[in-house]
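The other protein chains are all here in position, but one chain of the complex has been omitted.
The block that comes next holds chain A.
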Amino acid sequence: MADGEDNGEFYLRYYVGHKGKFGHEFLEFEFRPDGKLRYANNSNYKNDTMIRKEVFLTPAVLKECRRIVSDSEIMKEDDNNWPEPDRVGRQELEIVMGNEHISFTTSKIGSLMDVQTSKDPEGLRIFYYLVQDLKCFVFSLISLHFKIKPI
């Protein structure tokens, strides 16, 4: 563990959700400094219930998550010109890395069109892609650890 950013704390939490006909539907995951990854997915669609999973990650995984975050340069951005959360939905991204702590909130982003027509397309684009990359990472980790392969 030699790189410069690695000597500080790391915490990451992402939430996306809305409240509607099927209750509070949301996806949330959290990388904690002790290595625990918590994942929650809730919907009452067709009376479905909450899925909650947690697993401890090794330092190697946390280090890779840090790399993904720092390569994105999200820590340099600011959400003050991003659309506010609304009835359609809400996203939250909270990251502690080293001595910086960001906590961004914005509405749901439907597509790149929403990004391009916003007041901060550059920053919002970084957020948009980082969230997708993080979801890919988390879904892979959770499904590999918990999901049984069909025959």
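In this text, a residue touches a chain if its C-beta (ideal position, glycine included) is under 8 Å from a C-beta of that chain, and two chains touch if they have at least 3 such contacts; residues count from 1.
Criterion: contacts and distances are computed from a predicted model.
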item	value
Among "RRM domain-containing protein", "Organic solute carrier partner 1", "Large ribosomal subunit protein mL46" or "glutathione transferase", UniProt-listed name of the chain not shown	"RRM domain-containing protein"
Where the unshown chain meets chain A, residue by residue	7, 9, 11, 15, 26, 28, 30, 32-36, 38-40, 42, 50-61, 63-64, 67-68, 78-80, 84, 92, 94, 96, 99-105, 129, 132-133, 136-137, 140-141, 144-149
